[in-house]
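Every protein chain except one is present and positioned as in the full complex.
Up next is chain A:
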Amino acid sequence: MRRPLALAILLAACASPAAAQSITVAVAADIRSNNPGVNRDDSTDDFALQLVEGLVGYNEGGNATPLLAQKVDLSADGKTYTFTLREGVKFHNGATLTSADVLWSWNRYMDPKTQWRCTSEFDGRSGLKVESVSAPDARTFVMTIDKPNALFLDTMARTDCAMTAILHKDSVKADGSWDKPIGTGPYKFGEWKRGEYFTMTAFDGYQSPGQGKIDGYVGSKRPLLKEVKFLVVKDAATVKAGLISGALQMSETLPSDVEELKKVPSLKVMVAPNAVRHIFLIQTKDTVMGNKNLRQAIAAALDYPELVAAASNNLGTPNNSPIYSTSGYFGEVEKQGHKYDPARAKQLLQEAGYKGEKITILANKRPTVPSFPAAVVWQQMLQAVGINAEIEVLDWATQLDRFNKGNYQMQSFSFSARFDPAIAFEQFSGPKDKQPRKVWDNPDAQALIDKSMLISDKAERQKIFDELHRRVIDEVPLIFLYNGLDAVAMSKAISGFQPWQSKLRMWEVTLAQ
């Protein structure tokens, strides 16, 4: 071997990023901040929730369950929640968690200067109001709300609220400005080089809330890796090359790359459905699309198994319900969706008085969502029954703008995850004159959604959600297609990882030597 080549190989070996029990994970986007629930997006939440924890967190089924709390007691009038803290929980700086920390964190969140994402969810602006909080002893924290609310704990556990994380007061500087997260999570904040990477290291003093198996954000959460480096890699082909070469040990991957990566001997790929919903939106205020028969014709024109197979690279399963397929509320009624019936579609078009008016479908070409491929199949299926549909491709920011203004006829779109069905329905329901982005403007349905937010009985809630599902199917203000998919490719040396709700949970994950 010639000398320069030998030198190159030696230097390349020196530049190798992987060390024992440390892994490099590719992520598509940098974090916006390390301030949980403040300047955030999904990637930021994902990272933050490895570092911090709340009193309650979601379990695998999407239910809010105790996390830093050992138990939560609800008063008979349904307004007072008493959280008893787990014993011996430590912050990353070694301090022991007490109710004083919970009180400090809550007061900080409710201070408008903090700009917490969810302040308005608890101060009455969104209907729910926390009237008082207190810390009667070191292990007890009490919250009183203005009226019973079935979603109070769920809202506390929301990932975009960063689980209402309990932080140590040393997370902020003496002048009150943000410094870095000192939480109770299994990993500690490491280093952040903007636009390039961010890291976290194992918290040796971590007390796992559960033993045995992984369960959402609760369950067993041991930090078994020494360090995790999240490397920002934008391009899917670059991610693929990194995985194949071994420079990366794990990454979310596109459904279109799953088959190829499965064939790489050093890699394995895990695929699981999540609570994201891929959908077709229809603007009911539009002069053409306001016709219910036309909307029903559109729903009947779609061959759902074929459409979903094409849009998801044969990985997805049709689901016409706003409730995601692995939810505890996804029952027999929710399994009943639209029926593919081209003859009926043509008949409905006649009844609608449709005369070939052009209908525009908005779509974008972001590789992480099936907006464009789904729109192409949608267009073909509509044309097959005589609907004059055309696609207009926009960049994502423009499409989102059109969505928020309600300025469209139809869109191939995706809704982010909502665990509780009440919030899943509320996401697209409401008065369009006040909130133009709302898709379904039906006061009766809104009353049912509001009711479901107040009652806690699961059977009663199920009846409401079943009724709402039937109405969505009948009125067709939008068409739910299938749930999002988490496709994660990783080195075969990695074990213990489980994809869940697009979160790259690094606890219980190990890397073989």
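Note that in this section contacts are C-beta pairs under 8 Å (C-beta built on N, C-alpha and C of every residue); 3 or more make two chains touch, one makes a residue touch a chain; residues count from 1.
By definition in this document, contacts and distances are computed from a predicted model.
Participant: Would you kindly match the missing chain to its UniProt protein name, picking from "Fe-S cluster assembly protein SufB", "Peptide/nickel transport system permease protein", "Septum site-determining protein MinD" or "Bleomycin hydrolase"?
Facilitator: Result for the unshown chain: "Peptide/nickel transport system permease protein".
Participant: Of the residues listed, A:Val218, A:Val233 or A:Met410, which one is in contact with the missing chain?
Facilitator: Result: among the candidates, A:Val233 touches the missing chain.
Participant: Would you mind spotting which of A:Gln211, A:Ser245, A:Thr287 or A:Gln513 touches the chain that isn't drawn?
Facilitator: The one listed residue touching the chain not shown is A:Ser245.
Participant: Considering the whole complex, which of A:Asn107, A:Ser120 or A:Asn314 touches the chain not shown?
Facilitator: If we include the chain that is not displayed, A:Ser120 is the one touching it.
Participant: Which listed residue, A:Asn107, A:Gln435 or A:Ser456, touches the chain dropped from view?
Facilitator: Touches the omitted chain: A:Gln435.
Participant: So which bits of chain A touch the chain we can't see?
Facilitator: 5, 7-9, 11-12, 14-15, 17, 30, 32-33, 39-41, 117, 120, 125-126, 160, 193-196, 231-235, 237-238, 241-242, 244-245, 247, 394-398, 400-402, 404, 415-416, 427, 434-437
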